[in-house]
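With one protein chain held back, the other chains of the complex are shown just where they sit.
Here the chain labels run A, B and C in written order, and each chain numbers its own residues starting at 1.
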Amino acid sequence: MSTDSLQQLAQALDQFAQARDWPRFHAPKNLACALTVEAGELLEHFQWLTEDQSRQLGGHQREAVALEMADVLLYLVQLSSALGIDLLDAARRKMVLNAEKYPVRPPL
Amino acid sequence: MSTDSLQQLAQALDQFAQARDWPRFHAPKNLACALTVEAGELLEHFQWLTEDQSRQLGGHQREAVALEMADVLLYLVQLSSALGIDLLDAARRKMVLNAEKYPVRPPL
Amino acid sequence: MSTDSLQQLAQALDQFAQARDWPRFHAPKNLACALTVEAGELLEHFQWLTEDQSRQLGGHQREAVALEMADVLLYLVQLSSALGIDLLDAARRKMVLNAEKYPVRPPL
Partner (left out) sequence: MSTDSLQQLAQALDQFAQARDWPRFHAPKNLACALTVEAGELLEHFQWLTEDQSRQLGGHQREAVALEMADVLLYLVQLSSALGIDLLDAARRKMVLNAEKYPVRPPL
């Protein structure tokens, strides 16, 4: 099963959940809870690090962080499927809003 | 600026941050904080809803949720760039681990 | 209405919620969501600060942080009431467990 794009990842996750009879648990509210829980698990790796230490994560710790980030992505993709939201399109629209909110300051 | 894939989104975000002199703030620790904060803002939309209500988000509320999800994705992508982590590859590896941890139960 | 202790605070919060017909929203699950959302709002004040800057919060920012911390406490107290949990007693038991988990290292 290919997961080279967010769309393919969404399909793979849908099959994964269906095969385990999980969709009944996957109300958007519950997926938003699970995503937040995973964000906390990601943050846990950084809580006692200095900023500099966080820039130099290596080896085992970097892989652990990568897998926590994957968890966040997996729930984000499942939530987007549940709500029929196109994640990359939403990201595009948010970047336009951010560009308006935080204009580049002209040189003095 | 195209953002049709996570790679292109990562490049667009990098340019956006560079133009505003933000990379000095973007230590992985800080990006993990910001991602968690955005996850909380996403969850806020669901906190008093029933599961059923969360399945029927519409109109203004659904768009607000889409933009919060975009914020989570934007920080997730920036964190992956900062740490040199391939998000889709990490997601793939996590799905393999999940399949081992939660095998499909055979029919009785 | 006095709020000189957690018990009195719990009573005041109960009256506050009753007067607004809010108990129907206050399932423990929803209170746990709300608590997490408030934790995120608290963290938002710190996300781009250095550790040193976070030690020197003053004036308006310190008061804003105090009110976010209050929000976390208000939901924590409401959750403890909803579940019949004695917060200070739970804290006492947790400290005993922590003392076992993290013994003081003897001098070399």
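Throughout what follows, a residue touches a chain if its C-beta (ideal position, glycine included) is under 8 Å from a C-beta of that chain, and two chains touch if they have at least 3 such contacts.
Note that the coordinates shown come from a computational prediction; the quantities given were computed from them, not determined experimentally.
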TODO: Could you tell me which shown chains are touched by the chain that is not displayed?
DONE: A, B, C
- [ ] Touching the hidden chain in the full complex, which residues of chain A are there? Just list them.
- [x] 25, 30, 33-34, 36-37, 39-41, 43-44, 46-48
Task: Interface residues of chain C (partner: the chain not displayed) - done: 3-6, 9, 12-13, 16, 19-20, 27-30, 32-33, 35-36, 39-40, 42-43, 45-46, 49-55, 57, 62, 65-67, 69-74, 76, 79-80, 82-83, 85, 87-88, 90-95, 97-99, 102, 104-105
Open item on the list: Touching the absent chain: which residues on chain B qualify?
Closed with: 33, 36, 40, 50-51
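Criterion: only the chains that are shown with their structure count from here on.
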TODO: With chain centres taken as the means of their Cα atoms, state the distance from chain A to chain C in Å.
DONE: 27
TODO: Specify, in ascending order, the residues of chain A that touch 2 or more different other chains.
DONE: 33, 36, 40, 50-51
